[in-house]
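Before any comments, here is the structure.
Note that one protein chain is taken out, while the other chains of the complex remain in position.
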Amino acid sequence: MSEEHHINYVKVWAWLVGLLCVSVAGPMFEIKVVTLITAFGIAGVKAYMVAKNFMHINIAPRFVAYMVTTGLVFMLLFFAGAAPDVMEPKGENWFKPGWHEVDIQGAEKELEEGIFFKDQVDH
Amino acid sequence: MSGRPIATTRSASGMPTGLLAVWWVIVSEIVIFGGLLGSYIMYRLAHDAWTAEAAHTNTWIGAFNTLVLLSSSLAAVLAHRAAEAGDGRKAHHLLWWTFAGGVTFLCVKAVEWSIEIRAGYTLASNTFWSFYYTAAGLHALHVLAGIIIIAIVARSAIRNLELHRVELIGVYWHFVDVVWIFLFPLLYIAK
Partner (left out) sequence: MAEAVPITHDEHEGHAGHTGIRSWLFSTDHKVIAMQYMFTGMAMALVGGFFAYVFRTQIAFPGMSVPGYGMVGPNEYNALVTNHGAIMIFWVAMPVLIAAFGNFLIPLMLGCDDMVFPRINRLSYQIFLLSAVVLLTSFFVEGGAFGGAWTIYPPLSAKAEYNLTGPGSTIFVLAIALEFVAFLLGGINFVTTAMNSRAPGMKLYDMPMVVWMIVIASILFMASVGPLIAGAVMLLFDQNLGTAFFDPDRGGDPVLWQHLFWFFGHPEVYVVLLPAIGITADVITVFARKKLFAYRTVLYTVIATGVLSFTVWAHHQFISGVDPRMAHVFTVTTLLISIPIAEMMFVFIATLYGGSITLSTPMLWALSFIATFLIGGVTGIFLGASGEDIYMHDTYFVLAHFHYTFYPIAIVGTFAGLTYWFPKMFGRMMDDRLGKVHFWLSIIPFNMIFLPLFVLGLAGQQRRIYDYTLFPDLDLPWMWALRQLATISLWVMLGAQLIFLYNFFKSLVSGEKAGKNPWKANTLEWTTESPPPHGNWSELPTVYRGPYEYSVEGRDEDYWPQNEPA
């Protein structure tokens, strides 16, 4: 089905490995933003390169790219809908025991003492 | 071509049936991994304390495994090129390199996990580790399924049979690689 495309696969691989090295080196700068960019930005770039050069998504009929993009968009949608609840460790009159610190004994103690409202917590 | 319905040979969408089906598999896998990793990200961003746990994953092993998968993807796409040219022998050869990459990945992971488990970081010790083993485990299951299919396709390929399947398993394998490309920073770098 695919035509003969003149991609040098080894060259693509070399770039991918190079990017891998950069992403491993990123945290060594100890700057959070840099780490985030090198880790996830590069992951995005690598994924795109694999999809384009190895999976030939740009040669496949357009609908394939739409299918894949739709899946990704739905995942963003899911995250957007669930994150406001799941990532919120406390509200007006409640908090999630065990979320402000991963301390199993502490969380159990709070539950035993029936501490469910933030006023009751003396942190 | 024995026993294949005429339905399978038609191609009204412009794409061969097998390849179209593999892309649909990939879409459904995107939402499976997306749901799992999305949940992980939600928790991770909200639990600062997990940073302490995450520090114990071994970045070098993770990076090595990434290198292994990237290389096996290279072998897979070269196998596809060989299959397209009708060279079943070469495709077979390259598919075994792909297979070797997958096996290496799984062996390294087995060693890595035994080290971590012996150090006390088990599935239930902390929700970070629960996600770590679940996500990497689900991915490893997909690697395992992939190498089995690669072996099956390779065996037909050497006889110049079913060469179109080389591309199909290749696309699946690249997807498995892409999932790891995201798992690696999530589990190993973001500390």
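Order as written gives the chain letters A and B; numbering starts at 1 within each chain.
Going forward, a residue touches a chain if its C-beta (ideal position, glycine included) is under 8 Å from a C-beta of that chain, and two chains touch if they have at least 3 such contacts.
Since we're looking at a predicted model, the values are computed, not measured.
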- Who touches the missing chain here, B:I61, B:L123 or B:I158? B:L123
- Item | Among B:R10, B:R89 or B:R159, the residue in touch with the chain that has been omitted | B:R10
- Item | Missing-chain contacts mapped onto subunit A | 70-71, 74, 77-78, 81-82, 84-86, 88, 91, 94, 96-99, 102, 104, 107-108, 111
- Given the full complex, what residues of subunit B touch the hidden partner chain? 2-8, 10-13, 15, 17, 20-21, 24-25, 27-36, 38-39, 42-43, 47, 123-124, 127, 130-131, 134, 138
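In this section, only the chains that are shown with their structure count from here on.
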- Query: How many angstrom between the C-alpha centroids of subunit B and subunit A?
  - Reply: 17
- Task: Write out the stretch or stretches of subunit A touching subunit B in their complex.
- Result: 1-2, 4, 9-10, 12-13, 16-17, 20, 23-24, 26-27, 35-36, 38-40, 42-43, 46-47, 50-51, 53-55, 60-61, 63-64, 67-68, 70-72, 74-75, 78-79, 82-83, 86-89, 99, 101-103
- Item | subunit B - residues contacting subunit A, complex | 13-16, 19, 23-24, 26-27, 30-31, 34-35, 38-39, 41-43, 45-47, 49-50, 52-53, 59, 63, 66-67, 70-71, 73-74, 76-78, 81, 84, 126-127, 167, 170-171, 174-175, 177-178, 181-182, 184-185, 189-191
